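Missing here is one protein chain; the remaining ones are kept as they sit in the complex.
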Amino acid sequence: MNNYSERHSVGVVGFRGYSGAELVRILSHHPGVEVVLLEHRSEPEQRPFPLGHKPPTTIPATVQAMRRENLKVVFLGTPADVSLELAPAILEADIKVIDLSGAFRLGDPETFSRWYKERHTAPELLGEAVYGLPEFYRDAIRGARLVANPGCYPTAANLAIRPLLKAQVIDRSRGIICDAKSGVSGAGRKPSLKTSFCEVTENFSAYGIVEHRHVPEVLQNSGLGEREFTFTAHLLPIARGILETIYVRTERVEKAVDLLSIYEDCYANEPFVRLYAPGKVPDLRAVQHTNFCDIGFHFDPETQRATIIAAEDNLVKGAAGQAVQNMNLVLGFEETEALL
Amino acid sequence: MNNYSERHSVGVVGFRGYSGAELVRILSHHPGVEVVLLEHRSEPEQRPFPLGHKPPTTIPATVQAMRRENLKVVFLGTPADVSLELAPAILEADIKVIDLSGAFRLGDPETFSRWYKERHTAPELLGEAVYGLPEFYRDAIRGARLVANPGCYPTAANLAIRPLLKAQVIDRSRGIICDAKSGVSGAGRKPSLKTSFCEVTENFSAYGIVEHRHVPEVLQNSGLGEREFTFTAHLLPIARGILETIYVRTERVEKAVDLLSIYEDCYANEPFVRLYAPGKVPDLRAVQHTNFCDIGFHFDPETQRATIIAAEDNLVKGAAGQAVQNMNLVLGFEETEALL
Amino acid sequence: MNNYSERHSVGVVGFRGYSGAELVRILSHHPGVEVVLLEHRSEPEQRPFPLGHKPPTTIPATVQAMRRENLKVVFLGTPADVSLELAPAILEADIKVIDLSGAFRLGDPETFSRWYKERHTAPELLGEAVYGLPEFYRDAIRGARLVANPGCYPTAANLAIRPLLKAQVIDRSRGIICDAKSGVSGAGRKPSLKTSFCEVTENFSAYGIVEHRHVPEVLQNSGLGEREFTFTAHLLPIARGILETIYVRTERVEKAVDLLSIYEDCYANEPFVRLYAPGKVPDLRAVQHTNFCDIGFHFDPETQRATIIAAEDNLVKGAAGQAVQNMNLVLGFEETEALL
Partner (left out) sequence: MNNYSERHSVGVVGFRGYSGAELVRILSHHPGVEVVLLEHRSEPEQRPFPLGHKPPTTIPATVQAMRRENLKVVFLGTPADVSLELAPAILEADIKVIDLSGAFRLGDPETFSRWYKERHTAPELLGEAVYGLPEFYRDAIRGARLVANPGCYPTAANLAIRPLLKAQVIDRSRGIICDAKSGVSGAGRKPSLKTSFCEVTENFSAYGIVEHRHVPEVLQNSGLGEREFTFTAHLLPIARGILETIYVRTERVEKAVDLLSIYEDCYANEPFVRLYAPGKVPDLRAVQHTNFCDIGFHFDPETQRATIIAAEDNLVKGAAGQAVQNMNLVLGFEETEALL
């Protein structure tokens, strides 16, 4: 861990949500930043705190207060409508924004409206928002004022699919199928019957078949068309983790190691993408509580069928960890700071 | 299973709650009754139904409708305040009531108010309400118009403690400690942060220390004083089941088998209380999805310390199963009908 | 429930395994049979029994003892090698066999050897063994001496796929993908690191990618070729239940209701296959502890993509329940006896 001469103040709105709380936890181990909690909607504390171990002081999520604290970056761990409300004013105040919602991920306001069922109130920012997937947009992120932190499902899907698309070894006419399974924290912390313990424990269900708001995010960043990508989201009876089983037919791939080479060409120097020997695949345990996205696959040369497994922690590489990775790029820290 | 010449119609209010749904499930296997669902507060269906497998038709929970259906018994799987509102009118219409809430369990309206934080609006019914623990009040239940179905914790606690109290082998001056652990369904189906999957899974907590509304119910039915009984409720990361670990000091007990004899004297002919050889104790698996309360213990003759384990399914013997047991007594069926 | 004048004795080998125990439980509610436990390999009892509630008496799993008890049917809840050892002699003694292992499911001894890694020692029985999927082989099962009870994965897969194959609405050139998820009981009761609590809880993993011994069973009973069917098995952190998400491209299907009609044509009179309205799909809760296989789907007419969800309890419709269904056919009981 480096010792930075200068510590920057950064703020977190939505610090009580699962992603927000994970963000605060990760940032508390970062030697280059000081965290400030920004209260958007006050809420009574639910958990008792040990004596003498209070959380960081909290200030209102107003631009005035953010300026007074001299914040360099504000993370928005808020629903899309709240991000749309807060982001413009924060940027106006010359504070950078890393938004964990879907508000700025889709380049087109109509596509946003279709999937998020609300009007986009800041379309003028869509042009400059940078999609925060460092493995593909690192340089743009470094200079960004507004980073749209990727969705949890699209992070794993894009990391698994893009190298093969780029290498043009996928038979796109046969389509790509992504069977995705996620832990319950992906649904957020707001109580609902669907995420109640008794409904989820010892159960398993599909909840987003073909139609899921993360689909257009995958399409936009992979160049796939709507008909080429079939997606299903399932709810796992666990708190955290996403595992995606992706089915493709390849073209012109002779051996499993050739497929591996394509991945290695992309990710050999990536600190947070790990690959496995052909035939070996990660489980969720391999990535929980880490910022890694692990990718393994099984390949059958005769039929050109590849079954790819991508695993990540939805709260870390799928949300808060990637947000810190983006902050490290934006503020010029080591990209891996606080994340290894 | 017997074949009854006559089938009685019985109604269930609160059929969407966990206890209510379990009640409907048990009653659907009962050859002597026809179930009618009584809608108190309409709610959109959450789960898809297979085609052609719709649930029983539902009628409004009005006394008029209950009469039209010629109901013999109405089960109230409702909160205490709703039971207080509905029970008097139903009884007025000459329909018997088995109430699964705490509304009629405590004999004294002041004690009710202290623990349930609301005024008792039907104190005139407290005198005739019969506490529905068949092992101790079987004859009274047979003739009852209004049965107060016991709470989940008190059922196990009373079944474990009363034989020893009756036999006067407990050193009451040293107190009885009941360390109780329950699955989440005991908290009901209403979504809340405390019962959200991510809060409960891989967690464990104490939530009712000394102060719990089931304590006065144990005291009233065991004759213990408030200072003699110490209770803690804990939340297990499971859907159903209660296990209570009860610590007593005995007097004048020479051997473990003597303690067993005391229990056998009480329960030898009871269909739903099962005993274990000294040193053997039940786990929750032994009782889940059954109407049994299983009791085992470890006894140290030298120090007179007895550690008693009582286990039951909180939704069955602790709620819906016991309610059906009570209905069987009230309507003159075999007591075990639909329960074995 | 019917009352049968005559009760048949039936035996269970492997009654301690999860499928075997479920079988004993179901049979104990069957009015037409008396269960006899057949001890193949003695093992100390692990769970304490309540006093006076001992399990059925156990006799050795010898043909002599089976004859003495006048058994009509013997269930083999044993590994394939034990079934291969026991089945021939039991049949010789004129006792019918319902085998829950994979020993007699595949018609060809070489295919068996390839997938089960052992020689088939009773190939002469493969010709007469009837695959016990009543929805497709009901008449043959009625007259069978030896029933090969289907594997858990193939039961759901065949029920979901066969109607569409028969109706010739699947574009087989694009392949069928079956992404299957199973609870841990599918792996049996023998302790192993892979099925240890700490390894499985809050985890999720793919364990049988393309290569799984249930694949040839699906192929043989659906007529699909090896290249047309891609299968992945995953391990869910739950005890019981299988959910399969199946991806197909259809041909000549205009509307979702047309797809539903195809299923209804097959299953309208089937007691244990339930269908859902288009767009609605079952979760595991809908089928756990039942003998139902529930099938729902999402269909996109424009792209002809159908995503089918099939759910069952791996220990019931996927094993013990289906075995009882087969026994009901073999012994001439109501097919649904003890199963509704």
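To keep things simple, chains are lettered A, B and C as they appear, and every chain counts its residues starting from 1.
In this text, contacts are C-beta pairs under 8 Å (C-beta built on N, C-alpha and C of every residue); 3 or more make two chains touch, one makes a residue touch a chain.
Bear in mind that the values here come from a model prediction, so they are computed numbers and not experimental data.
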Legend entry - Touching residue (missing chain; options B:D179, B:E264 or B:E334): B:D179
Legend entry - From B:S28, B:T111 or B:T232, residue that would touch the chain that is not displayed: B:T232
Inset, instruction - Pick out which of A:A144, A:V253 or A:L275 touches the chain that's been left out of the picture. - result: A:L275
Legend entry - Footprint left on subunit B by the chain that the document does not show: 174-175, 177, 179, 181, 183, 199, 201-206, 209-210, 227, 230, 232, 234, 236-241, 243, 245, 247, 249, 281, 283-285, 288, 298, 300, 303, 305, 307, 309
Inset, instruction - Please give every residue of subunit A in contact with the chain that is not shown. - result: 1, 47-53, 201-202, 274-277, 280-283, 285-286, 289, 292, 294, 296
Inset, instruction - Since one chain isn't shown, list which residues of subunit C touch it in the complete complex. - result: 18, 46, 184-185, 189, 191-202, 237-239
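The working rule: only the chains that are shown with their structure count from here on.
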Legend entry - Highest-count interface - the chain pair sharing the most C-beta contacts: A-C
Inset, instruction - Return the chain whose centre of C-alpha atoms lies at maximal distance from the corresponding centre of subunit A. - result: B
Inset, instruction - Give me the ID of the chain with the smallest distance between its Cα centroid and the all-protein Cα centroid. - result: C
Inset, instruction - Quick one: report the Å distance separating subunit B from subunit C, using the average Cα coordinate of each chain. - result: 37
Inset, instruction - Quick one: which residues in subunit B touch 2 or more of the other chains? - result: 201-202
